[in-house]
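Quick one: the structure is below, questions incoming.
With one protein chain removed, the remaining protein chains of the complex are shown where they sit.
The letters A and B name the chains in turn, as written, and every chain counts its residues from 1.
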Amino acid sequence: MTALDALLRWLDLAGIAVFAVSGALVAAQKRLDVVGFVVVAVLTGLGGGTLRDLLLGRTPIFWLRAPELIAVAAAAAVAVFFLRPRIADRFPALLWADAAGLALFAVLGTEIALISGAQPWAAVLLGTVTASFGGVLRDIVCNEIPLLLRQEIYALAALAGGTVFVVLRLEGIWRDPALLTGMLVTFAIRGAAIRFGWSLPNYRPRA
Amino acid sequence: MTALDALLRWLDLAGIAVFAVSGALVAAQKRLDVVGFVVVAVLTGLGGGTLRDLLLGRTPIFWLRAPELIAVAAAAAVAVFFLRPRIADRFPALLWADAAGLALFAVLGTEIALISGAQPWAAVLLGTVTASFGGVLRDIVCNEIPLLLRQEIYALAALAGGTVFVVLRLEGIWRDPALLTGMLVTFAIRGAAIRFGWSLPNYRPRA
Partner (left out) sequence: MTALDALLRWLDLAGIAVFAVSGALVAAQKRLDVVGFVVVAVLTGLGGGTLRDLLLGRTPIFWLRAPELIAVAAAAAVAVFFLRPRIADRFPALLWADAAGLALFAVLGTEIALISGAQPWAAVLLGTVTASFGGVLRDIVCNEIPLLLRQEIYALAALAGGTVFVVLRLEGIWRDPALLTGMLVTFAIRGAAIRFGWSLPNYRPRA
């Protein structure tokens, strides 16, 4: 286990916590109770990796052997429920933390799919599923149209970082620099979209 | 096969029927047609066990080899469609029948997960998934925020009964008394919540 691996384990937990907080904030908008907070937070934090593994046939699902993953998501939800942050105040911080989680899971999810034998293009796609499907589940159970469908620089940033990671690996670059570069690409694109308000035009019907 | 096993097979069908009726009643609120009733009822009755088995990797899914399970759910839906019960009249009876279904599936689902090799805490969680995810699917396809997220004594009752069952089994208690005790615990907690109107407070944002 390299130093990067040790760091990634902690970052993985931090990424789940960040996504769980984004789930808890939507639960707060819907005025759910504490069990609702926990359920939405767990779906948001672990849903993406779960769909990736179901599609790959990697069962039993990873979190059935890792109680700390669900515990982190549940703890984040309970903390939001009782701390009642002023949502408007914390939103920018959450947006940047979410960008970090996106970068982490897009590239790590791509690597897991590659190791499981997925073709390179499929691995990139599954990395994006890992990073974004939890948020889709969050919005479906809270009866909203998923933000993913209306926030295009999100999925594109995940696809770009995963692609860079796969290309670097196929070119023979070592794992650690490939991981870091891929994550940096996703974070930079998503960060620029946040910072500069980038967004593609929505559909407008012909007049 | 013990006498309890024979009884449990019938109770299993009865539990599916009860959940299917709860699905058909939501379909009635949405004024669906008879096919809509059947689809919602089948999702409600079999959805929880299906997700449990997908997460565990137990495929092909159990109901593909047990036509009676889908037949019971479909028959319950058709009966509700044509009998048109006065919903207000029957609601309390349904609530208690649903509590019985919850108790049954939480504990039986926990046992199935244990037998499949899940760790004790994961088995309890999967038992709760078995007992509650059908209702989540029901509410998602009917475009409602899942009741589970706003009815906290539901999931907590399932977790409590599953935990009691697992602890008794690990302590060496025989299967039949462990099953019955676990079911009784879930039913008692959920029943008390129904009887006394227990409910945890919803989230309220900081003033």
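Rule of thumb we're sticking to: a contact is a pair of C-beta atoms (placed from the backbone, for glycine too) under 8 Å apart; a residue touches a chain by one contact, two chains touch by 3 or more.
Not measured: the values here are computed from a predicted model.
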Of B:Ala27, B:Ala97, B:Ile112 or B:Ala178, the residue in touch with the unshown chain: B:Ala27
Selected residue (touches chain absent from view) among A:Leu4, A:Leu95 or A:Ala122: A:Ala122
Touch with the omitted chain, as defined above, among A:Val21, A:Ala74, A:Leu148 or A:Leu179: A:Leu148
Options B:Val21, B:Val40, B:Ala76 or B:Leu179, residue touching the unrepresented chain: B:Val40
Absent chain, residues of chain A that touch it: 54-57, 116-119, 121-122, 125-126, 136, 140, 143-146, 148-150, 152, 154-156, 199-206
Residue ranges of chain B at the interface with the undisplayed chain: 27-28, 30-37, 39-40, 50, 54, 57, 59-61, 64-65, 67, 70, 81, 84-87, 140-143
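In this text, only the chains that are shown with their structure count from here on.
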Distance from chain B to chain A - Cα centre to Cα centre, in angstrom: 30
